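A quick write-up on the structure given underneath.
Only a single protein chain was left out; the remaining protein chains are all shown in position.
Then we have subunit A:
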Amino acid sequence: MSEERVGFFTDTTVCIGCKACEVACKEWNAIPEDGLSLSAMSYDNTQALGASTWRHVAFIEQPKPEGRTQLPLADEESGDGEMRWLMSSDVCKHCTHAACLDVCPTGSLFRTEFGTVVVQEDICNGCGYCVPACPYGVIEQRPHDGRAFKCTLCYDRLGAGQEPACAKACPTESIQFGPLDELRERAALRVDQLHEAGTTEARLYGADPDNGVGGDGAFFLLLDRPEVYGLPPDPVVTTRDLPTMWKHAGVAALSVLGGLAACFAVSGRPGTGRGRR
């Protein structure tokens, strides 16, 4: 890594759900339209990250009066029926230990000089191994194209000294781009600030360099459990267990060899009497 490692800090407490990030991402990266459907999931018709959705704003409606956005929907007097909206712009985590990159058999997925994880589309042969490897369900093969696509953290813009399109477009600075160390410090301060202000449910997700993926290059400040936002609560890079798997595969292979050798040993040669019935 020749440059400083950069990433995203997405502070969901100030997200207003405008989806400017989704639009800016699609525009800048020239991502094809991938279907228009009404999902009945609040204001979220995007539904999930995928081959042609590299930023996805989640909308969660909760019957909870506390929180940042309060909508007196039914009974204003009693406070019953008050709702809160949680909104969060999700993205590829650019994992320190990235399963997609580890399992890629062609070397198409690689780690850039900025510490991000990018697919080289001229090399990807569409084997699809990265798809189930990602613990966050981020990367996906584009139908008809066959190759895998995901957020590049605007590799082309970084090279030109620009910030990624989503961060540039975000009107509330919910999406913050910068050197990862700096972002982590800023995020820790922000959580302290929120806790002091009484928002005790504020927590960081993916900021810990000791987590299951060695720390996420894109991390979040959330107001509820990660799974409420569709994020895995405790993801672990699958290749952490790969040495164990290879060991068991080796022992299993030797067992096949040994077991079959034993069968021939006890059966003797045909026509020698032993083993003839």
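Basically, contacts are C-beta pairs under 8 Å (C-beta built on N, C-alpha and C of every residue); 3 or more make two chains touch, one makes a residue touch a chain; residues count from 1.
Going forward, contacts and distances are computed from a predicted model.
Enquirer: Choose one: "Electron transfer flavoprotein-quinone oxidoreductase", "CO dehydrogenase/acetyl-CoA synthase subunit delta", "ABC transporter permease" or "Polysulfide reductase NrfD". The correct choice is the protein name in UniProt for the chain not shown.
Expert: Its UniProt record gives the name "Polysulfide reductase NrfD".
Enquirer: Decide which residue listed in A:G35, A:G161, A:G198 or A:P233 touches the omitted chain of the complex.
Expert: Of the listed residues, the one touching the omitted chain is A:P233.
Enquirer: Of A:G128, A:P179 or A:G214, which residue touches the hidden chain?
Expert: A:G128
Enquirer: Which residue numbers on subunit A touch the omitted chain?
Expert: The list for subunit A reads 39, 41, 47-48, 50, 58, 60, 62-63, 99, 102-108, 123-129, 131-141, 145-148, 188, 191, 200-208, 210-211, 225-235, 238-239, 241-242, 244-246, 248-257, 259-264, 266-271, 275-277.
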